Structure formats: structure tokens, C-alpha cells
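A selection of the complex's chains, in situ.
Going by the order they are written in, the chains are A and B; count residues from 1 in each one.
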């Protein structure tokens, strides 16, 4: 089983970290292939950046997503997820989607804990977009600066644990999702310091990708994710233009 | 008052039609300036196309949106709306957002009637994204082909009236929104053939843009639409890169 880990951020080190965490969680026979966005921002943290990153993701998938059994949109917030699900035949799962769905099995209400205030509105809208607001206890964000996106998980470890505990005590969370691609692997390190189950989004993403790849679903020809009919375009990268044209 | 009508589609003839309809509805002193997307698809009709069109819209606004009192994202489905609202200081209103909000004043539940089946999932998600699903009676789509996007409104006039009537009788609509930029101006022509109020989205967009421009709101420095902090990027058009960098 081959799974594409498509990072819509431009930071290769984060892709590497996700791959390392993902490979440790993958089943025997699951191969993870990483891809880092060729343009955009180092880490997406707003709706405007997600709008752009999602469009770049479509270009990426048009160019690279053949020969895979599933694709992971490897950024919390799932930029371009529904568009990709509509446009490509391969099953696609979102990084936050996977984490939130997995969290549902571990408690009644989940909280997302992450490393930057700017992420709150986008993450909150992501939860709403998945129709899961009724099971959310909210998003808790760190309120301090960090030296680099690669180091943020290590630097903030204690602070994020503290936020997770407050999500449990003050917000009523039954399960905590550590959100944001740079935090991949953190949940495993800190889970014994938090009094409720803790979900690592990358682990969840790999297992959910394996789940949908195992089902090997047909590409829909009806419903809300049926492939749109081919259409001309102008000014788009050739592979994406071809895909939109239905070629 | 200057309002930018930013069409995320690449069809200039649709921009022209919207401007003609909009100017007839505008107040004295309101100037409408049109802009057609330089790349993308002739008319956006899917989530994938909206993902791309929304990113192009941000490029457009970065390059052109100075000196305006308000911006209209001039395509039903509002590609890039929340991203634009977050990234730019000028008030931004969505074409479908304006139509739906206006419809709320004319009935309890609105139906959207439009010209292509492919639009249903995207329009339904748009209604949900605005938090208005509780007041929606659904989306009715024409099920036949048309010769060109410029001609679709004229060709389907009778069929769309019939769909509107069925939305009233079968779905319980109290008000009908004729959705899709190519249908601008149609509501005025057919409203006497439909037993409930009928909203022309372009008329609504202009009046709602005037409304928020009259308020002259401050650019938020708090809340979910506060401008994100500047951030480096790579591979983006210069004006957009500058805007994202906070320059």
C-alpha cells in the first residue's frame, strides 16, 4: 500500500518529521512517500494561506498522485481537501479530519491544542466544515513566540501539556488532539502527562489512510463528490489543466 | 463610493453583464469597477475550481484593491471570500452571501435556483459555510445543457421559472434566489411569474456592498478576521507575497 503524504507547507523538515512519525505507526507493507509544497508559506496558519496552499495542493496532486492507494493532505486545517476529494479518483484524507475522527472514538468532546493564536479561527472553521462542532470543546492556542517551526514542538512541550490540562479541566475535553503538522510525534511523548487520551494527528492520518485504502472505494459517479465534467481553463499548470479538462 | 466587482471567472462577458445589472441598482454616486480573473476557468462550478479561483482572487485583490470602499467577490459560491476578508482591510462581500442575507428579509426559508447540476454540492456547502442551512429550503438545479455561459440565462428562462415554482410548491421556499453570475438580471425579468419574492444576486451584492461601505468599518485588530502577522513566502506573485509579508 502506497500513501502520498502531501505537505502543503514549504518546510521540508516538517515533511520529514511527519514521515518519521508516520512510518513508526504504519502497518507492515505500508509505504509512505513525502512531498513538500514547491511554493507557498513555510507553515500555513490562516485562511488566506490555506486558500493558496489548497490550490498548490491540487497542482501537486495533478502532477504526482498516480500509483498511490491513498493521499494524506498533510496539514492541520486540511487545505484543499474537499476540492481534492472531488477532483481525483484516489481516496484523500485530511490531517485534521483524521485526527478529529479518531478522537471521536476516545471521548465525547475533543479539544484541539496548538502552537499559535493565529490558528484558532482556521481550526475552528475546519471543525465546523467537518460537521463536528457539536463534539468540540474548543481550540486552545499557545500565546508565546518560538524560534523556528521545526523547533516549536520541543520548545513548547510543557506549555502545550499545560494547555491540554486546562482544556480538560476548564473546557470539558475528554480527549485532546495536538494539532499542527510541526507537532507530529509530540502526543506520544507527553500522553502520560495528560489525564485523557491524546491523539497524534500524524498517527491518526496514517491509520485512516490505511482504512480507506483497504476499502478501495470506487470513484463516485454520483453524489457530491462525483468528478465534475471536463472544462477548459487558461493559465493553469499543464497537469492541473489536463485534470480539469478531464484528459 | 467605489466598489470593485472582482469576477473570479475568466469570462469578461459575464463581468460586463454583472456591471450593467449592478449599475442599474446602484445608488447615485456609487461607481462600480469590474475585473475579470486573468486565469482559471470560464465559470467556476466545483469546489476544485473554487479553490483555484479563490487563490487567484487573492492575487487580484493584492494587485488592484486599493482605492475602493468595498469589494464584491462576484461569483455565487464566494470563492476566497473568508480569506480575502482576513487578508485585506477593505470590506469584502460575497455574491452569494449578499443574496442569501437579502433573502432572509423576504421570507423564512430561501431556495437557490441555478443552471447546472454540478453546482449543487458547492452551493449547498456555501450555504452551510455561512451558517444559514437552518433557513434554506434547498438548491434546485437545471438538468439540461446550454450553448454558452453568456446565453444560459436567456435559454433557460422558462425552465428556471419552473424550477422556482417547484421550489415554492415542493420544497417550501418563501423566497427564491437566482444563483450564478451568468443569471445576473434574470430575477427582474421573471419575478412576476414566481409567486414569492425573487432575489437578483447582483442587485443584492451592490446594495450590501453599499451597506458595509457606508458603515466604513475599522479593519479588525482582534477577533477571527484580524489581519495575520506578516510571513515570508516563496513562489507567489509579488503583490500577494508583499501582502502576506505585511509589507
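Here, contacts are C-beta pairs under 8 Å (C-beta built on N, C-alpha and C of every residue); 3 or more make two chains touch, one makes a residue touch a chain.
Computed from a predicted structure; not experimentally measured.
Here 2 copies sit in place, and the number of copies making up the whole complex of this structure is 6.
Methods note: only the chains that are shown with their structure count from here on.
When the CA atoms of subunit A are superposed on those of subunit B, the rotation angle is 180 degrees to the nearest 5. Per-chain CA centroids place subunit A at a distance of 29 Å from subunit B. Those residues of subunit B whose C-beta lies close enough to touch subunit A in the complex are 10, 38-42, 45-52, 54-56, 58, 80, 82-84, 86-87, 118, 120-121, 124-125, 129, 224-225, 228-229, 231-236, 240, 244.
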